[in-house]
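With one protein chain withheld, the remaining protein chains of the complex are depicted in position.
A and B label the chains in the order they appear, each numbered from 1.
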Amino acid sequence: MFEIRIHSRGGQGGVTAAKLIAQAAFHDGKCATAFPFYGAERRGAPVVSFVRISDEPIKVYSQVRNPDMVVVLDASVMDATDVFAGLKEGGAVVINTTEPPSIKGHPVHAVDLTGIALRVNLVVAGSPILNTPVLGSLARIGLISKDAALKAIAETFADPRNVEAAKTAYEETKQ
Amino acid sequence: MNPLPSEEYVHKCTTACAGCTSSLSLRYVLKAAGPDTVLVVPACCTAVLQGVYPATAMNVTVYNIAFAAAAATAAGMAAAFRRQGRSTNVICYAGDGGTVDIGIQALSGALERSTDFLYICYDNEAYGNTGMQRSGSTPIGAVTTTTPAGKIDQKKDIDRIVAAHNIPYMATASAAYPQDLYAKVKKALSIPGPKFIHLLSPCPPGWRYSAERSVEVGKLAVKTGLWVLYEREHGQLKINPVSKTAMKRPVPIEDYLSVQGRFRGISKEAERALKASMEQQHRRLLAEEAGAC
Partner (left out) sequence: MLTTATGNKAVAAAAKEARPGVVAAYPITPQTEIVEQLANYVADGSLDADYIPVESEHSAMAACIGASAAGVRTFTATSSHGLLYMHEMLHWAAGARTPVVMANVNRALGPGWNTWAEHTDAFSQRDTGWLQVFVSTVQEAYDATLMAFRIAEDERVILPVMVNLDGFSLSHITQSLETVEVGDFIPQFHLSHAIDTEHPRGYGTMTGPDIYYRFRWDIERSMRASREVIAETEAEFARRFGRVYGPVEEYRSEDADVVIVALGTLGKEAEVAVDSLRDDGVKAGSMRLRWFRPFPRLDLSGREVVVIDRDYSFGFGGVIAQSIRATTRAEPCSVIAGLGGQEVTYDDIARFVREREAGKETWFGVSD
């Protein structure tokens, strides 16, 4: 079982990102569950969501404590939250940033998702959308297939800029 | 204009959304009420924005209670305080759902029984806490998550229902007019018996406009005449001058509707109905003020 923890802020779509990853994994023929952890907080507060992917049906409902991968949609949450807490040895980190940090013992995949969203004009109510481009990055590093990622996005969002942003992120993410 | 007292009873660490006018209004309400106050809060956004135990963003006593029960709880509390010789203010701060829908029975009972309390309904015209479903107070034409094609039914006129209880003081107010709100709360609390204030509370995520426009939206509601500011003291109605002006020279209601995403795509009939009920309300209020009814 492969476990992923996603860090974002309320309103940035981390919960939807988790759902989309699960949906893509499902298209790849895997079993997957996605779930948010809701606090009582509203817009702007740090939130986490989880994804589990496995070849077998998943029976675990408790939170992910030792993720195999951490995805950070908003690098500013790193000031308030230890996003690497419990991360498994050698576990990968995907960060939306222009200044990739180096983290000892962990491969870091940095990608400017915000920049990509702005470039393809994927902006809703003043905020760039990050949850669809991040699927491109995750496809690039092999978590899900590219076809499955694009399919999950296309069946969820009518606006073609989502798929476009994911494709761009796929190209711009380093393996 | 008199400056409002500088004491703060609602700290900045609430978990309210940016631009929330119901929490802004609460600041003014508590400045007027002062520290010897119990705020009775049913399930609503205000129950959530206090924060999570053991923290609280509130610097007065807050008694949280079940959704339907605010006014009845306040009735018990007021009776207990008065028999102990305490003049503690008992103020319900309830949403429109907790007032015009599930809480209306308890409210009506408490008003009828001459309960010594102030009931404030902050009206964001939907169930904010659960993510903006329609309420009886949602205006016709507005999109909510349970009226995806726009609400078909008219907004319930809770003020006329409350007025039918013949209480000593009732008023409407808005956070966009803080001095007026402050003065009305002060006056209400100086009068024994049941008091009611209806606060229009623009809500950025629910009404779908950007957070910095809250005061502008609140003012537009008044200047279009859709929200009339007035008070009714011992049966005497007094309409605020801004609302008098709005009745004479209204800003077109399109200006109010068009800044809010929830009215995007509103049908012509719904808009007409909105306007017609507004005009009817104006005629009714003007006639009452002139002593014609």
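Note that in this section contacts are C-beta pairs under 8 Å (C-beta built on N, C-alpha and C of every residue); 3 or more make two chains touch, one makes a residue touch a chain.
Remember, it's a predicted structure, so these values are computed and weren't measured experimentally.
Across the entire complex, the residue among B:37, B:89, B:147 or B:240 in touch with the chain not shown is B:147.
Although one chain is not drawn, the whole complex shows that of B:9, B:28, B:81 or B:127 it is B:127 that touches it. Residues of chain A that touch the chain left out of view are 18-19, 22-23, 26, 31-36, 38, 40, 57-63, 65. Against the chain not shown here, chain B presents residues 43, 47-48, 53, 64-68, 100-102, 104, 127, 129-131, 133-134, 136, 145-149.
Note that in this section only the chains that are shown with their structure count from here on.
In terms of their C-alpha centroids, the spacing between chain A and chain B amounts to 41 Å. Those residues of chain A that touch chain B in the complex are listed here as 39-45, 125-126. Residues of chain B that touch chain A in their complex: 15-18, 48, 51-52, 205, 210.
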